[in-house]
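Missing here is one protein chain; the remaining ones are kept as they sit in the complex.
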């Protein structure tokens, strides 16, 4: 089994860190993992995305054409990755920064106003964790607890004070997506 | 027919110019020619030698292992080139700056105290022309007149005042070597 | 009527707020609620008390050259010219 | 007996004659008739009038460090030392 | 000083400031509040005022200003890192009637490009150099520059620049002003409206020196890098004033004979 | 000043001068009368006097002094053209207790090696530089150097250096002295016995500055190139005096605090 | 020891530290900069030398100096920066001093971009500097391999007194993978502070040492070159490294190094799943090149596909080794783009079809 997750957003939105955290959690859970960033065209003002692969087998290519899941944090990312997700995969959309609706019918779509929720939780910077939480609940390849443990184990010392807030954000995201599965619907719009 | 002449001496002795003049004369006489210098190990204090080839056919290699003639202007040049001259070839030795005698018996050897003669003619710098004159008379592939014409035609303007002295040096050298052929001896020592 | 007024190209503004701090008349502010296509909160020109003097300091400090500054004509003879700030 | 004397390594001398012009006592000259293995006329030390003071100027200017300079002892207490010129 | 550019639109208003014509309409990739943008604008204004857009050729550096060629509506080349002065020399020698300028950061000009800038100044090459000193490598993410201040933390001097190990920062204006080929060398700052106006005058003088064929001219501009300094745009300007200016005093470091006269025109 | 080196050979004579021990016994490839030889000797004398032959590491340039490594009995590296200061930096950073010096010509140091010498000085790298300024490229046969005098004919400035095209010659001592990292920078000449003795003192001070850990030290030596100047050895020395010194004034350009005290030891 | 999630650039840096590197000289350039930044923190911590050089030209010559002084020393850079090192590299090999260069390739030519590339194969493997020389070139495909090769590279460099290049594409530098770090050596890696006999350390109690690369007499320079060539032959005998996957019964061989190699591995797996008997040869040492093994494999396959992130550079070494034994096809992506497994799979399928038709 192999899960490939792309996280994509503006520089500064924490897309790269979200992908790293997934990799940490995967590693701690005993999987093979790779994480690879792809700088946008520029260091400043561009977009940043990364690919995390979590697999129970040795990983060849760290890049894939059709990921099994994607978290898109802004409009250009939605346009770029929605068409690429493998059929049956999961798309988590940050509706706070996307205007249009996703259109694919063959994937699970989770729409989360992550910035709004994050600001509610105290900081727009937590949007990435809200989205990761949502992904986990929807896609089921790692538990929220595994992510929480990874936060605990790998957040650099200078950021440790943020652990609790991050954890809350993860849970909020997860609880949202949990609803998706319960309801058995394909698309959930959180308002 | 192809003649290959090596001229070799200390930097400043005019070996390169002597070889060039042979090439000019050869060219003016309608032959194919090449001239190629070989810097000694350093620009200063080293030796300088060159190879001139004069041929009635297109010239391939501008370098040869066994030249048909060599003018050696100092002791290291004698040691280096005496063994290399093709059998039947000509070796012109500047005895002013060589202590030992040449030993080959299968070549024509012309020994000329060129520096002494040149100083007699007014300048040690004329030694190269004395030796070239000797070579021509001994080896017979170009006439002294051809050389004189080349001097006239190709000496850079700023050196034109030296033409007459150079011409005299050529003739002195030639007259010496002419004796060689008259006498039919293999080796001529000029004292 | 204020002595001057400014027009801001909101789509090109990066919301650095340098103009805000440069303006001595306090007529510029970040439009917190607005967000432009490049993801920045642009500057708004709000001058209810008609304080803008058209001094142009905002334009001088703006790194993105997105502010155009107008000033009431003092010498109508000078039509068709642009007064540069140097 | 002159106050000083010099010894020249003739094989290493390049005949530049800088020492000749540096010597105020005129005790050095190019050996026009001699030629060393490297093709140079070396310097000769010729001091018939015993004028060499051992001042060492020749050695100071020699680019090839081929001159050794001796001077009559003034303070015998200073044996085993070399008086450098600086 | 007035220059006829755009017709006034309303009967009763003058446009006292509008975007210079030599600046392209697009928006830049610079970070919000980065004074690279100010420097661009000033150069464009001077080009407009001198009416030389049609004969100016710019040379962009490798650094945050690498895309300068997109932002000026004049012919432009993109040089290799540090080599803009050599490239500008090549251009100027074949087009002596064109106005040639380079635009370079402090890593580009003072580190890797030290030989080229020094020799270009020494030759008295008749070009103009706009030198952005922001005390850091912006584009590559905030490493130490030769201009980084003592004790300043950067990603390659994480404990602060240790002058025992790395030496003191280089003062390029002072150094190049010492060369006879330099006609006009000045340092200005972009940290306030007042200084920006003075910077513009210096840039104008530098271009005028070139137009008069007087030789090498350079304006060093103290500039901000909010992103890599980790400060807000506003605090960055304060940092220039409080930390950079004391080490890099503003002023004219070389004013060749005849330059004063130029500025009076 | 006296140093015990060689036992006196005769009862009644002192050796007042003999070839320094740090100079190899072989003869050099330098042209007759070339003062590269004098510079070598002075450096060797200073090494002997300071007793540092066993811990000195030299770096040779590309130029006529390329074979310096054959002439000093100390460890030596041969650098790429102009890069001796970088190479010396690499050596010094891993062997801070060794004495490291470069020996460079004016093409090497002031032309192609401009960035390296400037940055090495700026860093205050604790090395010593012996800089031979002979106003020409010797080894390659007499082309113009950055130090070639205005109007001076060389094989690449056949009509004389045209300062309109090539700029004025660079004064490296003055330029580098302006950098805070420089502890001691002096210019001396090798054109007379008196100046040679003064040059030696400066070289000694430069090495002493390094031994005291004071930072970058450099002695610029005005030197002759009879071969490429087309002058006799003697006339070359006169040419230094009459033409070079007026443009390159002798003197101390940087004497950091504490240096004076050193020389008094 | 357990595995940590490590970024390639930083893992390489730490591996060098643990190998006992004593001095690092470098200049920032993306996508290699984290390596320099890591060293900026780590080396002073260990009281080893770190210096940000004024340029890549200076950096390589500082390395040259430290190496001549007998120290374990390294630098790192990326494509345009490495181009500036060509003269220094030629000098270093010609002076026979050991050192390590890490080259994290990016898109080119010219300024190009900062995306991963393999377009500097010719430069590093064939010789971008002047003269007859070779570099030992090791191309990792995983973070673990990058660590292991870097750790060994200093010993290899010292064994042959020459330069070893870790040739990584930007992906290897930028990606994170779980990997294990080797044990920590003291500075100068196990030599206990003892310097090589040829090193410049001060001529104390021995004749003076000289490090040089000038041999004015052509015959002497030729002898020196013969000595170098003999050394290169010895390296070619001893230092060949490669990895294989599913080659035992392969009818179709894919050859790729670094990132292209591991992408190709996924494609080969997918091809096998489709019943195509594909296999992979992933050269790890690019010089010396595993030409013998490749020639052997070429004898047994029906076609070969070379995959690179360039316009076809290693391709020439493959064709040289194969020498007509099997058809060789090429699939390359350029300018910072990376091939994906599905593209490579398509090419494998095309290869089987073309060769069948």
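Order of writing sets the labels: A, B, C, D, E, F and G. Residues in every chain begin at 1.
One rule holds in what follows: a contact is a pair of C-beta atoms (placed from the backbone, for glycine too) under 8 Å apart; a residue touches a chain by one contact, two chains touch by 3 or more.
As the structure is a computational prediction, the values presented were derived from the model and not from experiment.
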item: Absent-chain contact - pick from B:80, B:104, B:154 or B:167; value: B:154
item: Omitted-chain contact residue, chosen from G:5, G:119 or G:250; value: G:119
item: Touch with the omitted chain, as defined above, among G:14, G:34, G:54 or G:87; value: G:87
item: Residue among G:44, G:128 or G:182 touching the omitted chain; value: G:128
item: Interface with the undisplayed chain - residues on chain G; value: 57, 79-80, 82-84, 86-87, 90-91, 93-95, 105, 107-115, 117, 119-120, 122-123, 126-133, 212-226, 228-229, 310-311, 313, 316, 319-320, 323-325, 333-337
item: Touching residues on chain F - with respect to the absent chain; value: 62, 66, 78, 80-82, 107, 111-112, 114, 137, 140-141, 143-144, 146, 155-159, 165-166
item: Interface with the undisplayed chain - residues on chain B; value: 20, 23-24, 27, 32-39, 41, 43, 59-66, 154
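One rule holds for everything that comes next: only the chains that are shown with their structure count from here on.
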item: Most central chain, Cα average position; value: G
item: Chain of greatest Cα-centre distance to chain E; value: B
item: Distance from chain E to chain A - Cα centre to Cα centre, in angstrom; value: 42
item: Inter-chain centre distance, chain B versus chain C - centres from mean C-alpha coordinates, in Å; value: 88
item: Multi-chain contact residues (two or more partners), chain C; value: 38
item: Touching two or more other chains - residue numbers and ranges from chain A; value: 43, 45
